[in-house]
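Below is one structure, written out as structure tokens; the observations come after it.
Here the complex is missing a single protein chain, while all its other protein chains stay put.
Now for chain A:
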Amino acid sequence: MTAARRIAIAIWLAAMAGCVLIVARTQFTADLSAFLPKTPTREQQVLVDQLRDGAVSRLILIGIDQGDAASRTRVSRALAARLRQDSQFALIANGEPVGLARERDILLTHRYLLSPAVTPERFSEAGLRAAIGDTLDLLASSAGLLAKALVPRDPTGELTVLLMRELGGASRTATENGVWVSRDRQRALLLAHTRATGADTDAQARALAAVRDACAAAEHEVAMAQPTRLLLSGPGVFAVEARSTIEREVKRLAALGIVLIASTLLIVYRSLAGLLLGLLPVACGALAAIAAVSLGHGIVHGVTLGFGTTLIGEAVDYSIYLFVQSERNRDDAWLTDFWPTIRLGVLTSVCGFAALLFSGFPGLAQLGLYSIAGLITAATITRFVLPALLPASLRIRDLTPLGQRLVQLISRARRWRAIVPLLVAIAVVVLFVKHDKLWNRELGALSPVSLAAQDLDARLRADLGAPDTRTMIVVMAPTEEAALQGAERVSAKLQPLVDQGVIAGFETPSRYLPSETTQLARRASLPPPQELRVSLERATAGLPLRADKLEPFIDDVEAARSGALLTRDDLAGSSFALAIDSMLVKRTDGWSVLMPLQSPDSGPSAFVIDADAVRKAIDGTNASFVDLKVESDKLYGGYLRDAIWQSVAGLAAILVLLALALRSPARLLRVTLPLAAAVLVVVAGLALAGLKLIIIHLVGILLIVAVGSNYALFFDRSARGERSGPPPRMLASLLLANFTTLIGFGLLGFSSVPVLNAIGTTVGPGAVLALVFSALLAAPGQAERA
């Protein structure tokens, strides 16, 4: 072994040890962060916050169906009772009016700070008289018994004002036997808010397990004749399911891919040492790729890892070329004959993937980095380390006979080469016809969540009265106080829209926690005891309610007047705190207020928010209107547009690189034509199959070019050689490499994860077509021409 090789091995070992260290410390995630922008706009930031830890992300929608109605009701009650004991959940709602004593207590205690009706006028003689008159009317009404007990403390009906406001946005959920049910009454419904954010997939998984356990226990407790069925949905459910689906499929497909590729190589090589050495660049490539992504992004997404399986299919090619092409014990000759071609192929691939590095879509940027690091490492190890490790005794089957049959096959098949332009022509026509329906522009297209699961989610949401908080007003402010003041200003502008029926309602944190300014103003409206006593005396003159019965009222007003202001801490443990936490969010650079809007459920704009009317109403404030669905589709549309241009830039870079390396327009054409033809035919095939392209198909196209460029360059090289036609061993190596690529990527085509499926269905057929087209379109060898 030469000194140079020893150094190469030492560097390799050290580098791999470093990679192992990095990978061991790497954080893997399956949350949505791969799909979220690195540098979001203000609107996108709202989307990101909502998806990561917004109230919506903490929601678990629970349905109980099958069984009979009575059983479903009892299971709903028993399940809710169990989950309310579980500290993982901040709130369990199933329509039962339980656990709300605390809320009522807060409203009663702090009514003079919370009620918008508290003004100096209300505590004047005339104001008091009017308010007490209303209370007397209330006493006369059917609800009189409700109000009676509180009249001595609250003769102006402040609590009624607050309770009515709470009831303003009453739930639209249907109820049967006291629990929420779907509109067709075939399902009982519950809502659970987890304490953990939706981005904390582990915690979400634990919460879901807790729901399943509690439901099993509840079913057991109820002991009904017909079993009921538990249905779960929501962002947390999706995240957990997506992660387990990706993990399961990645493991299964990677294992199957490795077994199939290894068996193929073992059958072909007839050497275990050859097989193991052949897989070495793949393993090292994957390791280095994960380490590179970890260093570059700080966190590795599950989908990126899944993508790693595809690298098996491509990186194994390099060792195949080395083993099959090199003459026995003459790998030096391979280094001079074949390595430059492979090197050019690697550079071509790197050019293509480098474009993805600039993507604002972190998932895509990770894939780009992963591919570049993986391919360079695999090729470098094949070039510098593998030859040093090959034992002299290594006997790999000579594939020359296979290659010779391939030579004959190709020379016969070349008569049919006209089929290539024909296919391309058909592909162009197909793409032209379908060009406006080619792309799926919805972010959901990337989601590994099945259509059935998405459908269930939509149905549960509709039945629960659509708490999807799709549209909201966002107010940003440097301090909490300023944020609440902003929310109050916007509330004043939104109220007319509610009155006009443009929106059904809106939520604001200032409802539960008014700004200090507002609280101080309300407190200042409250008169001191003596003054109030005099006003009351006059106000109640001639009324059946005498002022001397209202001492508790005077005490309460004085307590509020001299007491502390309401703070966030006072709300702790109530659903108001939950509401505040979801609507008043601390950020690194200040505070943001999210005010969800509720669309009307009847009238001309039913279920639709008139964005223009809302924007007009809040004009002049620093608030903005955000539609999360529009934002997410805009976001994905932006990714897609960028990715298309980045891919075009990558392809252009490849053309430039090849033009510089090949220094001949004719050769450039011969190398690129088969690749372009393969890409066109594959994309047209996908379109014909009715599939819409997602962003990941672009990665697949780059991979076709990356894999296929090796084939095309080998044919180009052999066409310049002195021999008659392509050398048999080279053909054999290409066939074997192509076969392993087909296995590696083809398997992904069977994945139910859209991202992996897209790669598989693009690269599998694309690699085969690239090889066939390269063979058919290659210039005949010198001897053949002669």
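One rule holds in what follows: a contact is a pair of C-beta atoms (placed from the backbone, for glycine too) under 8 Å apart; a residue touches a chain by one contact, two chains touch by 3 or more; residues count from 1.
The criterion applied here is as follows: contacts and distances are computed from a predicted model.
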From "Dihydroorotase", "Multiple sugar transport system permease protein", "Sarcosine oxidase subunit delta" or "Outer membrane lipoprotein carrier protein LolA", the hidden chain's UniProt protein name:
"Outer membrane lipoprotein carrier protein LolA"
Residue of A:Arg248, A:Arg270, A:His435 or A:Lys549 in touch with the missing chain, whole complex considered
A:Lys549
Where A:Asp137, A:Asp213 or A:Asp555 are the choices, the one touching the absent chain is A:Asp137
Sort through A:Leu47, A:Leu83, A:Leu107 or A:Leu702 and give me the one touching the missing partner chain.
A:Leu107
Residue touching the undisplayed chain, where the options are A:Leu191, A:Ala205 or A:Val407:
A:Leu191
Chain not shown: contacting residue from A:Ser319, A:Gln519 or A:Ser575
A:Ser575
Even though one chain is not shown, chain A touches it at residues 55, 59, 91, 93, 95-97, 100, 103-104, 107, 136-146, 148-149, 151-152, 163-164, 166-171, 175-178, 191, 467, 469, 507, 544-546, 549, 575-576, 578-579
